[in-house]
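So that we are looking at the same thing, I have put the structure below in structure tokens.
A single protein chain has been removed from this complex, and every other one stays in its place.
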Amino acid sequence: MRSVAVVGFAQSPQVRRTTGTTNGVEMLVPLIGEVFGGLGITKHDIGFWCSGSSDYLAGRAFSFVSAVDATGPVPPINESHVEVDAAWALYEAWIKIQTGEVDTALIYGFGKSSAGDLRRTLALQMDPYTVAPLWPDSVGVAGLQAQLGIDQGKWNEQDMAEVAVRCRRDAETNPFAQVTGSKDADALLAEPYLAQPLRRHDCAPITDGAAVIVLAAEGRARSLAERPAWISGIAHAIDSAHLGTRDLTTSPSAVAAAQRADIDGVEVAELYTPFTHQELILRAELGLGDDVRITPSGGALAGNPMFAGGLVRIGEAARQISAGTAGRVLAHATGGPALQQNLICVMEGR
Amino acid sequence: MTAVQPLSAPIELSFDYTRSTGPTLGRFLTGLARRQIRGVRAADGRVIVPPLEYDPDTHAALTDFVDVADRGEVVSWSWAPEPLPGQPLDRPFAWVLVKLDGADTSLLHALDVPAPDDMHTGMRVQARWAEAPVGHIRDIVCFEPESGAARAPAPEPDAAAEDVTMVTTPIAMKVLHTASIQETLYLQGLKQGRLVGQRCPQCRKVYIPPRGACPVDGVPTEEEVELPDRGVVTTFCIVNVPFLGQKIPIPYVAAYVLLDGADIAFLHLILDCAAEDVRMGLRVEAVWKPSEEWEYGLQNITHFRPTGEPDAPYDSFKEHL
Partner (left out) sequence: MSKERAAVLGTGQTHYRAKRQDVSMAGLLREAIDRAMADANVDWPDIDAVVVGKAPDFFEGVMMPELSLADAIGAVGKPLLRVHTAGSVGGSTGVVASSLVQAGVHERVLAVAWEKQSESNAMWALSIPVPFNMPVGAGAGGYFAPHVRSYIRRAGAPSHVGAIVAAKDRRNAAKNPYAHLQQPDMTMEKVQESQMLWDPIRYDETCPSSDGACAVVIGSERAAAAVERPAWIHATAMRTEPTTYAGRDQVNPQAGRDCAAALWKQAGITNPLEEIDAAEIYVPFSWFEPMWLENLGFMPEGDGWKLTEAGETEIGGKLPINCSGGVLSSNPIGASGMIRFAEAAMQVMGRAGEHQVDGARKAVGHAYGGGSQFFSMWVVGAEKP
């Protein structure tokens, strides 16, 4: 395998609502400029481009096509797009670099969730014959998963609130975060339910946002960044779509991805968990002990730009390496209802 | 620069999707039309409801159908205090995973109880059937707490009823569409009967409509350029297909019109002449609606018509094809 590293990362502020278009151009143009400026490169230095976004989020077919304009793709570029969180676009770009065809790649993801009714739109990810016609919204589905764990004694509402407390406090020092706060668990638990067993603090906010990452192979990476975040392992997998046949309190696909990516010895884990109990599932399933710092950015509970959120986790984890605050880190991304699809990217300083 | 508030308007998406079911789901849905719930036995012996078409382990097609009860036990639940459009009930309810008697997996549906205090995992529930089932998951209106009371017997299955092979699923949603700042300025110009493009600060090309990102340079166009409402037909086609909502009699001409001073053409209609008289290079001018009908859109120009000027030479527009 070639050594490939994250050398550049930029993200937009995570906000409840932007005034931009659903094609992400307004968010992406400054981010691409920022990441190029930081690296001292131009679009001509990029060998491969890959993005992640969703037509259903934008409410129109081919919504990613206009986004390409933000890259200024003249002369034409070597480019691809995935209809998944941009963390999977990063995976495709990493693969492309592994083929030896290119040495650098720029990955971007964007989502303007405020344009529609996100929790209802996500019901359209469910089985179209027997489930989606009931419009089970994403909060309702997450609640079924949370209640299962509560009933089985795997976690309780106090544990869930503690996750929210830590994320909100961490977000206080994240200038891009949308939700911050210093309330303790007792104060959060005094709030009413949003959708029992979930309270507002258990659920990620609705967020507009975008992110950009630049990858470079050995040779290029060291000239572009002082401390590249070398990808030592990256893998992903998917679980069954049928909630009633899965044990929703576990995450076999996250475990499979973690085994392939080899997460041993990570000091920091940036987990993409839009619901508090999902962090508890992943910590248990991945065996992340108290010695692992969990999601120091505040994570999705502090800001959840759909289709960019997983890429943000990779960027935030990579920042720990480039800042010299950690030597080996893990980033996680998820997609689909109730943690159906999971990606793990392990990075280290060398 | 004064802050421009971008224009926005909703996009309403609504379509009745027609889903052919294939044999396995068809059998399940045909059962529902007869108030009967069917699962399928997987290779490992589990009874899966609703049936999967293919075995989770061997991936072979599953064909061993098993009838299960329309009652069972709640495996998990969550509360839905404010139902969203399209959900099974229009008052607060619970989402439930229900393991039906005879099944080894659970089914997602709604449970009709007044309050979350009435909920607990393990509670017994039964299906509430629609008055007239048609072969759709919503033939189960919802579940309700099991009662000891005898229920009306299921009607005799209509022996003449055909098996279900198709389900119709209406999907309606609303998304707020927002124009870019650049497009907003252009639309505000149109509202006043003006054609306002913008120049890219890097390549100096004039775009109409202007762009949030110049597609060559990836930077917003900015310097406003007022353009005349006349130009040249670069290329075109003659449309002979009647289209939904199209009010213009066929044949008509759809053409790329390059305004004088612009560096990009847009599609518009050429009328007021015979379709066969339209040529590449034809000089045309805009025909505007009466000003009191002007809105935020290019439809303020109903069409373009020939000016009678000599045609533009091919070389003058060939770079725009």
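Chains: A and B, in written order; residue numbering restarts at 1 for each.
In the analysis below, a contact is a pair of C-beta atoms (placed from the backbone, for glycine too) under 8 Å apart; a residue touches a chain by one contact, two chains touch by 3 or more.
This is a predicted model, so every value here is computed, not measured.
Enquirer: Given the contact definition stated above, which residue among A:145, A:174, A:253 or A:322 touches the chain not shown here?
Expert: A:253
Enquirer: Identify the residue among B:66, B:84, B:225 or B:298 that touches the chain left out of the display.
Expert: Checking each option in B:66, B:84, B:225 or B:298, the one touching the absent chain turns out to be B:298.
Enquirer: Which of B:4, B:161, B:273 or B:321 touches the chain that is not shown?
Expert: From the options B:4, B:161, B:273 or B:321, the contact with the absent chain belongs to B:321.
Enquirer: For the chain not shown, which residue from A:129, A:155, A:176 or A:272 touches it across the whole complex?
Expert: A:129
Enquirer: Among B:89, B:130, B:225 or B:239, choose the residue that contacts the chain missing from this document, as touch is defined above.
Expert: Residue touching the chain left out of view: B:239.
Enquirer: Touching the absent chain: which residues on chain A qualify?
Expert: Per the touch rule, chain A residues meeting the hidden chain are 1-2, 49, 54-56, 60-62, 64-66, 68-69, 73-84, 88, 91-92, 95-96, 98-101, 121-122, 124-129, 131-132, 235-242, 252-253, 256, 335-337, 340-341.
Enquirer: Footprint of the hidden chain on chain B, which residues?
Expert: Residues of chain B in contact with the hidden chain: 7-11, 13, 15, 17-25, 52-54, 56, 58-59, 61, 165-166, 169, 171, 177, 179, 183, 187, 203, 205-207, 214-216, 234-241, 243-246, 251, 254-256, 263-264, 267-269, 275, 280, 296-299, 314, 318-321.
Note that only the chains that are shown with their structure count from here on.
Enquirer: Between chain A and chain B, tell me the centre distance in angstrom, where each centre is the average of that chain's C-alpha atoms.
Expert: 26
Enquirer: Which part of chain A faces chain B closely enough to touch in the complex?
Expert: That would be residues 19-23, 25-26, 28-29, 32-33, 43, 58-60, 69-74, 114-117, 119-121, 124, 127-137, 139-148, 151, 193-198, 240, 242-245, 248 of chain A.
Enquirer: Name, in rising order, each residue of chain B that touches chain A in their complex.
Expert: 5-6, 11, 13, 17, 19, 21, 25, 28-29, 48-50, 52, 56, 75-81, 84-88, 95-97, 99, 105-110, 116, 121, 136-138, 167, 169, 171, 173-181, 211-220
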